[in-house]
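Read the structure below first, then the notes.
Only a portion of the chains appears, each positioned as in the full assembly.
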Amino acid sequence: MNYPFNENKELDLIAIGRACIDLNANEYNQPMEETMTFTKYVGGSPANVAIGSAKLGLNVGFIGKLADDQHGRFIEKYMRGVGVDTSNMVTDKEGHKTGLAFTEILSPDECSILMYRDDVADLYLEPSEVSEDYIQQAKILLVSGTALAKSPSREAVLKSVSLAKKHGVKIVFELDYRPYTWTSPDETAVYYMLVAEQSDIVIGTRDEFDVMENVKDGDNNETIKNLFTHSADLVVIKHGVEGSYAYAKTGETFRAHAYKTNVLKTFGAGDSYASAFLYALVSGKDIETALKYGSASASIVVSKHSSSDAMPVAAEIEQLIGQGEYVKIEG
Amino acid sequence: MNYPFNENKELDLIAIGRACIDLNANEYNQPMEETMTFTKYVGGSPANVAIGSAKLGLNVGFIGKLADDQHGRFIEKYMRGVGVDTSNMVTDKEGHKTGLAFTEILSPDECSILMYRDDVADLYLEPSEVSEDYIQQAKILLVSGTALAKSPSREAVLKSVSLAKKHGVKIVFELDYRPYTWTSPDETAVYYMLVAEQSDIVIGTRDEFDVMENVKDGDNNETIKNLFTHSADLVVIKHGVEGSYAYAKTGETFRAHAYKTNVLKTFGAGDSYASAFLYALVSGKDIETALKYGSASASIVVSKHSSSDAMPVAAEIEQLIGQGEYVKIEG
C-alpha cells in the first residue's frame, strides 16, 4: 500500500519549528557534573528531520527563526551545507538566544537533557513570517509539537497548518513532546488535539499520544478510532524496543521491529525514524517498507554521538535492512 | 424555518468568558475628563448575553472566573439575582482584578471606552476549571471572541468548544472583537477562524468578520461560502443602521431592519441583540422572527444607561415589534 502525495509540488518536505544547538558530552557513561568537554551539533527535532531527509536526497525546506549570533549563524550554515533550503529561516532582531540542549549519557538507556529554552529565538517565529507561497510548494508540511508550546510560534504553526490544508499539502505531525515550556497538561492536550485532528499523518511514541489525549496508559485502538474521524489516514505509534505500528484508515495495520545495534544513547531515534520513514513514503515505497527504513535509520543514529550529523545516507539504511537482525521481544 | 436544538438538555444556554464592571459616566455628551460621577453595572459581552437571556426566561448558566474582591462578589450576586446559574463561576486566588470599562458618551454615536484589562481575572480561567458534566447539559454554548485573547482563558474556551462538539451542544460564536489584549491581527485571525470553523452559529458585525478573515472590506458571500464548508449552518452579519442579515446553509437569506429609537449610546447593542435572538430561536420561533427580536432588543438597550441592567423582558420586545417603526435606509 502506497501513500499518495501531490506530485506537482516542487519541494518534498518543509519542516517548521526549532533549530537549536546540542552540546553533547564527550565523556560517556558519567554524570554531567563530571564531564568537562562538549561537542556542538545542530539539534531540535524538526531541524534533525530536515537534515536527515536532505541527506537521503529529498528536496527539503525549513521555516524557523534563528538568533542573531554565532550559534544562529552556525545552524544556518550547517543546514545549508547539507542541502536544506534556508531561504525561509528568518533572523531574530530582539536579542533572543539559540536554544541549547546539554546531553548527559549516564548509560545507554539513562540519558537526560539539560535544556535552555526560556525565551529562545525559535519560539518567536511570527505568523507573518510564514509564507503562503512557500508552503504551497511542498508535498509535506512537517509540524513538530514543541513549536506549539508558546506564542507567537504557536500561531505561526496554526497558520501554516491552515495554509497547508488550503493548498493540498499533506500535514505530518511529529508529536515531539518536551515538557519544558508547556504550562499544564490541559494546555498541551488542547493544542496537540487541535493539530492532530487536522493532520494527515500523526507520528509519536505511545507516551506522546497519552500526552495528546491527557490520559494514562492510553489504547492504540481508541487513539486511531478518534483520529480517523477527523483528517488522519495514517497513524504511527512507537513502542520503544517492541517496535512500532502504522495504522491506515483503510483498516490495515503494519508492524516494524527495531534492529539490533550497539546503543550509545537514545537521543535522535525519533527524528532519524521520521526522516527515513517520510523519505521512503515520498519515494513511492509501500508503508511496510517505509517502517523498515524508519527503524533502520533509528538504529544507526542511536549508535553514534550526534543526532543530526550522524543521519545516515540511503545506502547505510538499505544495508541494515538487508543484513540486520531484529531485536527479539519475549512473549 | 426553525433552528433545531437538542431538547433533552436541561440548560438552554451556557455562556463562557468575561464578567466585568462597567463604570458608566452619569453625565452624557461630554468628554470623560469632565465627568465626575460614574454608576457601576455588570458588563462584558457574555455576561450581558447571559443576563439578557435569563431576564427573557431562558435557563442560563455561566462559566468564568471572578476576582476575589468587592467587584467580583458584586458581579456574582447580581447575576445570581437575575436568575443565572453561577455554580461554575470560580474565584481567582492569585490576586487578579476585575476588568473595568469606563464609558464616555461624547454624543450618541461617538462613544468610547477606557479599558482596564491587563491581567484581569477572567483571562485566568483554566482549562481544568471547565466541567464536561456542566457543558453537556446545555443546548447552546455561547463563546465570546474576547475570551480567546490570552492564555489560559484561550485554552479553556478551546477545550469547552471541543467538549460541546463531543456532546451535541450547539456552539454559538459571538465574535465580540475588542482590540485590547490581542497582540497582532495575525494572532487574532488564527484563533477566530479556528473557533468559527467549529461553530454552528456565528454572529458579528461586518467589521468583526473582517478581523476574523484578516481582510479589509470583506464580502458576505465569501464569508459564508467558507464557513459553510465547515460546521456552520447559520451566519448572522450585522451592518449597523442598515440592519442585519442571517444566512442559512440551506440557501435562504433573511434581513432585519433596525427599529427607530432615541439613541443614548451604542454600547450593549450587540449583546442585547444576541440574547433576544437566541431566546427566540430556543423558543422555537423561526429565524426571521428571531432577527426581529434581536433588532428590537438592541433598540431598547441603546436608549438606556446600562448594557446589562437595561436588558428588556419579552413583553417590551414584543410591543416594539408590534408597534415600532423601522429606521429608513436611503437607496
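Order of writing sets the chain letters: A and B. Residues in each chain are counted from 1.
Following the convention adopted for this analysis, a contact is a pair of C-beta atoms (placed from the backbone, for glycine too) under 8 Å apart; a residue touches a chain by one contact, two chains touch by 3 or more.
Just so we're clear, the structure is a prediction, and the values are computed from it rather than from any experiment.
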Query raised in the report: Quick one: 2 copies here, how many in the whole complex?
Result: 4
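Just so we're on the same page, only the chains that are shown with their structure count from here on.
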Report task. Report, in whole Å, the distance between the mean C-alpha point of subunit A and the mean C-alpha point of subunit B. Result -> 41
Requested in this report: Report the residues of subunit B in contact with subunit A in the complex, numbered from low to high.
Outcome: 126-128, 151-152, 155, 158-159, 162, 183-184, 186-187, 190-191, 193-194
